[in-house]
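Following: one structure in structure tokens, then a few remarks.
The complex appears here without one of its protein chains, the remainder shown in place.
Naming follows writing order (A, B and C), and every chain is counted from residue 1.
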Amino acid sequence: MEMISIWIAAILTLGIFSFLYKDNPLYKACEALFVGVSAAYWAIVFYFDNIYKKFYEGAVTADEPDYFLWIGAILGLLFLTRLIPKIGWVSRWPMALIVGATAGLWMVGYFVSNAMNQIGSTISGIIVYDTATGFVAWGETFGSLVILVGVLSGLVYFFFSKEHKGVFGATAKVGTWFLMVTFGASFGYTVMSRMSLLIGRVDFLLGDWLGILR
Amino acid sequence: MLSTIAMVLSLIVGLSLIYLLIRTIQGHPVERRIVFIYIGLAVVLPLLMNKTLPLPITKDVQKLYDQLEKLQPGSKVLCAFDYDPPSAPELQPMAVAFLKYAFKKDLKIIIMGLWPQGPQQAQQAIEEAMLDPIIAGKNLVQGEDWVNLGFQSGNEFVIQSMGTEFKRMFPKDNRHIAYGEIPLLQDVVNFSNVDFVINFSAGKPGTTEWVQFGVDRFGFEMVAGNTAVQAPMMYPYLRTGQLKGLLGGMSGAAEFEKILDEKGKASTFLLAQTFAHATVIIFIIIGNLAFFSSRKKKMAGTP
Amino acid sequence: MRRQIPILITTIAGLVFAISYFIPHDPFGESESIFGDWITIVQAFAVWLGALNLLKISFEKISSKSADWPYAAIIVVSLMGTLAVGFYDGYSGMAQDPQISFRDPGTNFDWLYRFIYTPLSATMFSMLAFFVASASYRAFRARNVQATLLLIAGFFVMGGRVPLFDMMISPITDFPVFSWFADWIMTYPNTAGQRAIMIGIALGIMSSSLRIILGIERSHIGGGSG
Partner (left out) sequence: MRLSSPNLTHNCLRIALFTLSLLLISLNAPLAQDAETAPDTAVVNTEPAADAAILAPLPAANVIAKDLPNDKGGAVLVSWELSPDDDGNGKVSGYLVQRSESKDGPFETAGNAVRGATKFTDNKTDDDKVYFYKVAAYFEYLDAADEKIRITSAATVTGPVQSSAQWFNMNRLYVLLFMLFVAGAIIFYIEKAKKGEEIYIRKIAGIDAVDEAVGRATEMGKKIFYIPGIQDMNDVQTIASIAILGRVAQMAAEYDTWLEVPVSKSMVLVTAREAMKEAYTKVGRPDALQDAQVHYLTDDQFGYAAAIDGMIVREKPATIFYMGAFFAESLILAETGNSVGAIQIAGTAMPAQLPFFVAACDYTLIGEELFAASAYLSREPRQLGSLKGQDMGKGLFILCIIVGVILATFDIWDMSVIFVSR
């Protein structure tokens, strides 16, 4: 059984990889299988972990049912009206709940974590002392200066209501340099990530399937 | 034997890159399928060589390790698995290494997922960790030493709600046992009762959400393992202390395995990773050499 | 009616979540939890909407015998089959003693996950490795100062995060120069750049959320900009 399972997985893997040569019916079949299985996978997990465990057992079969949960389920059912174009507009109600709640949660969450805390961390004395020895920590001093300049110039670059001229323009230019180094770092890491994914698949093919590794 | 052949082959492949360079400079860039073959070989051949490479431990991984070392036996660690199979090559080795370390150290593990696939990846990681003879000898009991709470939909709203009560989001565990009947969770009401949080994340919802709606609201300490695509965006959080440590991508996983002394997949993948990076770098260089030489020609050609 | 109620829901939900950050006391604390419950349930239904919609589209394709109807048939069969396996495993697992989960190792559902879902999804994304290599050969040019800086930083990070360059210079020095430099780029300039982007995005989200809560922005409920 184990053997057959691995063969199936290997054939599916190769089926997807066949796209690299060119688009072909095997790839399309594998893709269709992927779409079907993953949609059902999600549906099953959401059913058991949420609709069954949270709603059904919480509001229907529980000893002390939480009747509030019914409103959630009704809103959920309203969402399904999208399938019927005529009354599809009521699906805007649950949509409105999600969009509104997300807006409220994010408004504060992003502001606190991604703005306030970051500003707080950028504010520090220019000269950094080593806490253990009390001497100036030159590496960290230079590093935090780099961060200070980078954050300020980057913010200036994203300033849209003032023309980029003179000192302001020069600062914005420095800002773009920082952004480019940042993107370069991201680029390097993205390459690393993509290669890892491939290594994982090749490891499966060579190791689990063909058994020529280890 | 196999590894020798692989080494010879990779030498030949390396030399053929020179031909590629010449063709490209002459203005005949090769088809993309040829490039695909090179990348395939850059991954296949080193895997056959079966060699591990020395890797220095970066300070972010060291920081993470120091945090883990501070944990006392019996500490409760919430472990959020927020990834799916495509990211498993990067994150699964981290998760396995961490679980092995944690079980050996008698940490109590509470698993959950904001991604539907997360808890299933966790099951696989546990299965692998249990193969370790020391851990197998401990006869760990599900529900007492570790528990898998499963998945809950709602993304960041789950974290927000867990701030008040875990039970509200996870009324029963993975095996359908009521929250209140699980011995490990007797004292655990919300984040204030867990000692530490670790998050393995491949995107949204993930570490960003855990920082924004968990750490910054409920004030627990957290470290994270991230896919490399996402890791650069986490560095600002690392500097503020919103994150106490970070493992980024395959190299982070390999360093983590090294520092925990748990040799795993990531360490064996490192050579292939190195070859793949080298190939991409060489391709960028070849492409740019061709670009500049053609630009020179163009300039020389215009009177 | 069709417009006002959704706007009212949006505003109330938004205010509850924004205000409860500052005011933990009821009614905000408790309504936040109740809203949170509803949202998790609505999202679960939304996933089902996706699956049902996929079925609907696929059936339409099959019945109209459009060009790619056989693939639509594969989608329908695989979707129904996986659902059947999942429901069977889920319910029968709960009936067992001790109870097991549908995602425990050894179940049929886990088999589907390991040998069908995992290879398909993982391979789909691993193809990006090939595309990124081909793009770096054919498109990534140091065409201007910006792209040059980007490629140089990328070069050091790519080379420094694996023991590539450091092994090359190991005859000269044992100190991992490139690894150290990659680390430096990540810790300082990268942090600075990411931070500037983050702050900008935070303000952007703040303003769009504000407009949504105040009802100025309403594209999500199908209303135009007004």
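Criterion: a residue touches a chain if its C-beta (ideal position, glycine included) is under 8 Å from a C-beta of that chain, and two chains touch if they have at least 3 such contacts.
Just so we're clear, the structure is a prediction, and the values are computed from it rather than from any experiment.
Although one chain is omitted from the display, it touches the following shown chains in the full assembly: A, B, C.
Between the chain not shown and the residues A:Ile127, A:Ala170 or A:Leu210, the one that touches is A:Ile127. Within the set B:Ser75, B:Gln142 or B:Ser293, the residue that contacts the chain not displayed is B:Ser75.
The omitted chain makes contact with just one of the residues C:Ala13, C:Val85, C:Ala135 or C:Val162: C:Ala135. Contact between subunit C and the absent chain runs through residues 3, 11, 15, 19, 21-26, 29-30, 124-125, 127-128, 131-132, 134-135, 138-141, 143, 146-147, 150-151, 154, 194, 197, 199-201, 203-204, 206-208, 210-211, 214-217, 219-220, 225-226.
For subunit A, the residues touching the absent chain in the complete assembly are 23, 31, 35, 99, 107-108, 111-112, 115-117, 119-127, 148, 151-152, 155-156, 158-164, 179-180, 183-184, 186-187, 190.
Although one chain is hidden here, its contacts on subunit B can still be listed: residues 72-75, 164-165, 186-187, 189-190, 192-193, 195, 215-216, 219, 229-230, 233, 240, 242.
Criterion: only the chains that are shown with their structure count from here on.
Looking at A-B and A-C, the interface holding more C-beta pairs in contact is that of A-C.
Subunit B and subunit C have Cα centroids lying 16 Å from one another.
Per-chain Cα centroids separate subunit A from subunit B by 14 Å.
In whole angstrom, the spacing between the mean C-alpha positions of subunit A and subunit C is 4.
Residues of subunit A found to touch two or more other chains are 20, 41-42, 45-46, 50, 54, 101, 105, 110, 112-114, 118, 147, 182, 185-186, 189-192, 195, 197-198, 200-201. With touch defined as above, residues shared between interfaces to two or more other chains in subunit C number as follows: 17, 21, 36-37, 39-41, 43-44, 47, 103, 113-114, 117-118, 121-122, 124-126, 129-130, 132, 136, 151, 154-155, 158, 161-162, 186-187, 190-191, 194-195, 198. In the complex of the two chains, the subunit B residues touching subunit A come out as 2, 33, 36, 39-40, 43-44, 47-48, 50, 86-90, 116-117, 150-153, 156-157, 160, 169, 171-172, 176, 211-213, 215-216, 227-229, 231-233, 236-237, 239-242, 248-251, 265, 269, 272-273, 276-277, 280. Of all residues in subunit A, only 20-21, 41-42, 45-46, 49-50, 53-54, 57-58, 101, 105, 109-110, 112-114, 117-118, 120-121, 147, 182, 185-186, 189-193, 195-203, 206, 212-214 touch subunit B in the complex they form. Touching subunit A in their complex are the following residues of subunit C: 2, 5-7, 9-19, 21, 34-54, 56, 68, 71-72, 74-83, 86-87, 90, 102-103, 109, 111-130, 132, 136, 146-147, 149-158, 161-162, 182, 184-203, 205-206, 208-210, 212-213, 220-222.
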